[in-house]
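All protein chains but one are shown at their positions in the complex.
== subunit A ==
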């Protein structure tokens, strides 16, 4: 069994010029694609299903199952199929896909070839966040290298399989990480989530069968092809197998990307990251970005896999672990997050658009010492009116920090209202002071 710390996804990251095709090829690169192209596409889908690879974008949907939703036929009158890579990494705290594409872009490209082959797609789009120009350049250079080496284009490696990859820069909207909004944006429209059904596998990009996968998901594919599903399942837990890149940020000694099998606990990860910065104790943390309800020091031993996080009342999300020590005010942090959601709400549906606007104002008022105890209940009720009522999951994510923050740290919110209590008793009539 592999050592839990033996890197898989990040194994090339420290090699010199790790992003070059030559480095990649020296280190087992493009060996998986050669195997894959010799097998029938269905076998690839079955392999990924057997491996139990779950989506790394946050929701953890089984990748093989998603692939199998794509129509089988690709000949004759069948519509073209598309593979779209969601590289719009925007979740606060998440920094795994961009480092991956910077350090090892060819692993993504190889994954794209195998996944496209499995789903009979001949066009693959990589939708990258517009802000990360350096990453877009590197990815473009890697795609160019791959074309030159015959890994992309017509008749790849003599297999008869054709694939084109287009790297597309987004325009910097959090909502475009939502897969259907991403597709609209990719089509040149306003990035807002689409009504489902039809699901992308039926009518996605340009209304053609489309699969949208996260960067890390697809970059994992070549290793599975090389290592096999049994090897893959040696890592992680039964329902959440495989390695995962944890983005650790905040008050730790050495923030960064840490690869570890799913099911690793924060206590173990903190050890890897050198412990809490300056030894100041942990107060709260997010397991998978700000959209996942926060955890506290009580949750240090929660296994960080899809089931473990959910059981403990949160979600694994993007495994963006933001660590906050005791110097940080929870209401303040919650306010900052809420301002983010207010800014990024796409505006399509009422609960998210209006709700985030309202909640941000209440929190700003509260942090300024002008809140009331009643505001806390109002906030919770407004959260209840957003959660599960909004069009897409952005609204659900927006209420996570507030609900969990109040759940674990209600006292801090109440303390902010204390000052205001005395002022309130001497309520004045509007306009009384002429």
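Just so it is clear, contacts are C-beta pairs under 8 Å (C-beta built on N, C-alpha and C of every residue); 3 or more make two chains touch, one makes a residue touch a chain; residues count from 1.
Keep in mind that, in the parts below, contacts and distances are computed from a predicted model.
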> The complex lacks one chain in this depiction; which UniProt name from "NADH-quinone oxidoreductase", "HypC/HybG/HupF family hydrogenase formation chaperone", "(Fe-S)-binding protein" or "Probable septum site-determining protein MinC" does that chain carry?
Replying inline: "NADH-quinone oxidoreductase"
> Which of A:15, A:296, A:385 or A:420 touches the chain that is not shown?
Replying inline: A:385
>> Among A:190, A:407 or A:421, exactly one should touch the missing chain; which is it?
In response: A:190
> Hey, which of A:87, A:136, A:175 or A:282 is the one touching the hidden chain?
Replying inline: A:175
>> Could you pull out which residues of subunit A are in touch with the chain that's been left out?
In response: 173, 175, 190, 192, 195, 342-351, 353-358, 361-362, 365, 378, 381-382, 384-386, 388-391
